[in-house]
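One chain of protein is taken out of this complex; the other chains stay put.
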Amino acid sequence: MTLTTSTDAARASGAPLPPPGRAAQPGSGARRQVRPGQPWWFLLPALAVLTTFFLVPTVYNLVYAFTDWSSFKTAINPVGFENFRSLLSSGVLLADLRTTVIYALLVALFQNVFGLLLALLLEADTKLNRFARVMFFIPVIMSALAVGYVFQALLKPTGVVNSILGAVAGHPVRYAWLADTRWTLLYVALIHAWKWMGLAMLIYLAGLKTIDQDALEAARIDGASTWQTFWQIRFPLLAPAMTFNVATAMLGWMNSFDIVQATTGGGPAQTTEILNIFIYRTFGQGLFAQATTMSLVLLLVIAVMAFPTIWLLRRRERVL
Amino acid sequence: MRKRLGATAAVVASLVASLVLAACSNPSSGSGDSGKSGPAGWPKETAKLNGTTLTIWAAQNSNTVAKKVISDFQAATGAKVHVVTIPDPYEQGVQTKVASGDKPDLAFWQPTASELTSLNATTNLQTLDGAPWIAKFQPALRNITGLLNGKRYAALISSPAVEGVYYNKQVFAKYGITSLPKNLDELLADARQIKAKGGTPFYEMGGDKWATQWWVQVQLADAAKNGLWDRVNANKEKFTDATILNAIKKYKALVDEGLFNKNITSATFVDQGKALLAGDAAMVMQVNSFFGELQASASTDELNQKIGFFPISPSGNVGTFIPDQSNAVVAFKTGDSKRETAARQFLSYWLGSEYPKYLAAQNTVSLETGVASPSTVPDALKSVAAAVPTSVGSMQALAVANPDLYLNLANMLAGTMSPQKVASTTQAQFAQLAKAIGAPGYK
Partner (left out) sequence: MSSSSRTRRRFVHPVLVTVLLLFALGVPLWLVVVTSGKSRGDALSPSLSLPKHGWHFGANYSKAFTDGRVWSAFVGSVSIVVPSVVLLLLFGAMAAWVFARRRGFVVAMLYAIAISGIVLPPAVITLVLLLRQLGLAGTLTGMVLVYTGIYMSTAVFFITGFIRTIPPQLEEAARVDGAGPIRIFFTIVVPLLRPVLATATILICLYIWNDVFYAFFVIGGRKDTLPLNLFQVASAGLYLNNWHLIFAYVVLMSLPLLVAFAVAQRRIISGITGGAVK
């Protein structure tokens, strides 16, 4: 079968199926059959490590958002919602939130578009393409710190990018890429996409390979152009790959901290200060409770942004 | 099956619950803090310490300062001393590590009251009162910094940084400036003279940002002498009031007048050093670490020839001192009385018999009356050190908290904040910090 059924779609998404009762269980056979015993204790190691080394410290930490924990004194007292109130009344939180959301959207967009374009370009298994694939994966492997250093060097007013532009334009170019209060956020998002597009490319490559050649042949015989073949057959079938890429892009927010910190440190004039950096700065001033409050807010923002997006993309997969 | 699952869930839930319930206790106390056992006074400098290992935390720009002292100390006492570099931002890294219970034996730390508070000195640091080297210090420098609430926590190991003007002697000569300005007005007159003749009077590093605050602080020197920061500390005066706000506005006006470098918003610390050495700009308002950067790229002879220093304030040649992290060392209460005593011994050694060798190795000015500065110390540094006794405290030195004034000023230079907004944002930050510190007047 070349057309996708809900089974294949579910399989493709690599995601948890809808909870029981909503749709038929694919591949489960008759429900009256005895299920193989999966022992409960199989859950223990994972849950134990997760709880002890992640959930407990994190929840513990979030509780501090409701206290006055700081580096200045030893005692800690609960203060209710005071931190949230004062945080919301300062303009910085909202400004940084805006920056964070814009940044996340830009990154998700660029990473996916570049990744897809690269995958399409390097689809055939020629020697050149295979070599190019490895090369484009290099930025993915490099640490964000290293990427930060490299681009700092490249984007200085007297740096490499400007000298190339100068050679092309015929007159010296001294644009300060990382000091533009309007556009630097865009450039940093591009740098972030540059680092991770190799991974998106890989996922899309894999996705392209799973597309059944028969359907494409049939379309070609019917006279469809390359463009039409792409948009009407291949792109929809790439839906699961797209979900994966968008999900990892949006949920990889910790990675963005490294790159922004290494290139601009939140500047110029705090126009690239994503919430993580603000948290880092507040933490550095010794205001631990306030920083924790911001973490809590960031958490809510991510949840609000990420889950509906993923849900939408999943639904699209199933529909397509 | 249900029961087993129930058991798993119960275990998980109770784990979470018990730790959440314990949330009201401070996480960083109770992890090996010293109680009643304190260090045993001030031991002999070269007492044997075989088997003791001391850890010193240093920043990127201070991790080689104690090199000679350490190797000599290790040879003399048999102790092992290990320097760990905490990457920038240094203060933040240290604070976070300390909050998570990780403490060194010694660390470089800014000896101002506000920074000592942010390290929770009363709980975390040893007091250094009664140390044998205090009497050796020049009288004017003994109590200038390192104290909090009357107790001494930090040992000064080099001349506190002073905010002032570093100038290029050749550029001054080129533009016909034959005598050094004696107050702020004369300084600006000289600057305008340079500009009129086509030169760049001042060079500022709006890109790296942290030096932007010197311009404002230097203008506040007279007010600081008259208790400005005491009033701010008590919430009797704000950043948005005339004194500080006007200083900010004047800085902006000077930049708008064209007295600074054109690439002010993207210029870096390194650019600043290069520009002054090359004569692209006449003057830079900076602190000691700037000169350290110059020393890394030019010889002492060249620096003596080209670079000079003079302090400046609205009414005279008064510097504003701002001790920084590389100027002082603190000793931690680790709970191990043997190591605590050894840490004190290390300080005594450093500022005692080892002092002359240390000065020679670091080529820095002496702070002790009995010990002469090496003759190879560059002239500019000598001028800086000479300015210390008469200098006035900076915001960092006198205010109870340390807001990010430099960040807001850099935003102003980039055009995204008005002087009014700089003042109000800094004030809000200051109030928040003061409140967290528990300063009276800010409850």
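As written, the chains take the letters A and B, and residue 1 is the first residue of each chain.
The criterion applied here is as follows: contacts are C-beta pairs under 8 Å (C-beta built on N, C-alpha and C of every residue); 3 or more make two chains touch, one makes a residue touch a chain.
Note that the structure is predicted; figures quoted are calculated from it, not measured.
From the options A:108, A:189 or A:203, the residue with contact to the chain not on display is A:203. Touch with the hidden chain on the side of chain A covers residues 10-17, 19-20, 27-29, 33-40, 42-43, 45-47, 49-50, 52-58, 60-62, 121-122, 126, 128-130, 132-146, 149-151, 153-154, 156, 158-161, 163-164, 194, 199, 202-203, 205-207, 209-210, 240-241, 244, 248, 251, 254-255, 257-258, 288, 292, 295, 298-299, 302-303, 306. Although one chain is not displayed, its contacts with chain B can still be listed: residues 5, 8-9, 12, 27-28, 31, 60-61, 84-88, 93, 96-97, 99-102, 269-270, 289, 292-293, 296-297.
In this section, only the chains that are shown with their structure count from here on.
Considering their complex, residues 1, 4-5, 8, 12, 15-16, 19-20, 23-29, 89, 91-92, 95-96, 98-99, 117-120, 123, 207, 209, 263, 265-266, 402, 404, 407, 410-411, 414-417, 428, 432-433, 436-438 of chain B touch chain A.
Contact residues on chain A toward chain B in their complex (touch as defined above): 40-41, 43-44, 47, 51-52, 55-56, 59-60, 63-64, 67-76, 78, 86, 90, 157, 174, 176, 178-179, 181, 267-271, 280-281, 283-288, 290.
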